[in-house]
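The complex is shown incomplete by one protein chain, all other protein chains being positioned as in the whole.
The chains carry the letters A and B, assigned in the order they are written, with residues numbered from 1 in each.
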Amino acid sequence: MNELAVELEGVCKSYRFFELDDIALQLPSGTIMGLIGPNGAGKSTTIRILMGLVHQDRGEVRVLGHSMPDEQVAAKWDVGFASDDMRLYDSLTLGWHMNFMKSIYESWDAGYAQLLLKKFGLHADQKIKGLSHGQRVKATMLLVLARRPKLLVLDEPTTALDPVARHEILRELTDVMVDEDRSILFSSQNTQDIEQISDRITFIDRGRIIDSMDKEAYLDRWRRLRLEVPVGVALPALPGIIGIRQTGRLAVVIANAFEADLPGAYENSGARVQAVENMTLEEIFVANVERSREGVTV
Amino acid sequence: MGGSFIISQADKRPLYLQIMEQIRQRIAVGDWASGQSIPSIRQLAVDIGVSVITVKRAYLELERDGVIVTRQGKGSFVASDAHVGTRIREQELAQHLEQAVRSAALLGLSPKDLEKRIRASYDRVADAEKESV
Partner (left out) sequence: MNGSVVRQLALKDWRLHRLQVILSVAAGAAALGLFQIGREIPVVLGATWFFVTLVLLACMLPMSNVVNERKKHNLAFVMSLPISPRQYAMAKILSTFGMFLVSWAILVVAAVWLIEARFPHGVIPVSVVLTGLVLTGFCLMASVAIVSESEGWATAAIIVCNSSYGVIWYLIIRVPETAKEVGGAVAVWSPRVLRILATEAALVIFCLGLTFYLQSRKRDFI
């Protein structure tokens, strides 16, 4: 059994106004990866290439050990895919869709499907066109979850959902992790969700991967330092810093490769460290994108 | 067992620290008894609804502090020595004192000044307790 659920290597794809450049990504089995980036960064394109819906110009794509897109049929038996621009058939009922999935997939768990119907507050004989946006998203997730696929690939599964619906979906996603052979890759604009349930985080901006690593290690590398800078003191250029913003005697330093001796280094230069704060993923996201747009290299 | 863990994104501290604190609390008050087996990393992650890697980190740090023990193939347990609860409280106190020292430094207090402040707080707390009895 392949221990990597998903592997992308040197993947490139050119469109007229956009280019995916040298995408490399690894999702170990039994983990959740969160994909974040601004709109238009290439998250959806990467996911489509991963699913074999779009053929890459260059590079290797392997999903559950199958080479994509050539072996996409074999892969898709074990992959559950849901994207926010996907629609079910309006004129048919949720129950029809459930039977449809059941007729195709042997792994369809009817009991779990019924449970999800109750949990999500849906009714099998409701027509899709009668569902609200949140209900439609939950219906699509139900169809994906009840098959118990080995790999879930989700493109913005919680976008535009109310907090309760979002919580319900996140719950089901973390429940998937009970089985250490199952994996999830999802993209989201909601940094809170990503921060909470991902084991690994991958950042994409403008068609390139900026960062891809273990979430805890990643969050640990970033700090915000609040300094008091007395008159006449110049803040030294220290390694691991990506930005300093100073107004008057107060300065805010953003570090993306924080070391324990950093505050001490500032104190030695004459500044006073008022606080060393952890940053939320959202704050890291913004700092990262601003940095990559300004072309500052680390 | 993990159902009553509350983690909040509004809390400025990282998730793994929040989890560690709540585990320590359970041990300190005795809900998780000394020597008792505790949920596996994966199981607790699923129960709380956080990533496996966050719980893994919490467990690793707790193990480093001697609060829990992980035995290969058997799972994780609360440290079986009778003083686990006390050790946790000691670690908490050490943290609080370090914070006090740092705050005092920002205010420019000398160690003697800090001592006076601690004494004053002690008296205040003692009075409050007398009144509430």
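Methods note: contacts are C-beta pairs under 8 Å (C-beta built on N, C-alpha and C of every residue); 3 or more make two chains touch, one makes a residue touch a chain.
Values in this document were obtained by computation on a predicted structure and should not be read as measured data.
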Going by the touch rule at the top, give the shown chains the omitted chain contacts. A
Give the residue, chosen from A:L4, A:A24 or A:L53, that touches the chain omitted from the document. A:L53
Contact with the hidden chain, among A:T31, A:T46 or A:S83, goes to A:S83
Counting contacts across the full complex, list the positions on chain A that touch the omitted chain. 48, 51, 53-55, 69, 72-74, 76-77, 79-83, 85-92, 96, 100, 103-104, 140
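Everything that follows uses one rule, which is that only the chains that are shown with their structure count from here on.
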Rounded Å distance, chain A centre to chain B centre (Cα mean): 31
List of chain B residues in touch with chain A within their complex: 7, 9, 12-16, 42-43, 45-46, 49-54, 56-57, 106
Which residues, counting only chain A, touch chain B once they are in their complex? 30-32, 170-171, 174-175, 177-178, 180, 192, 195-200, 214-216, 219-220, 272, 274, 277-278, 280
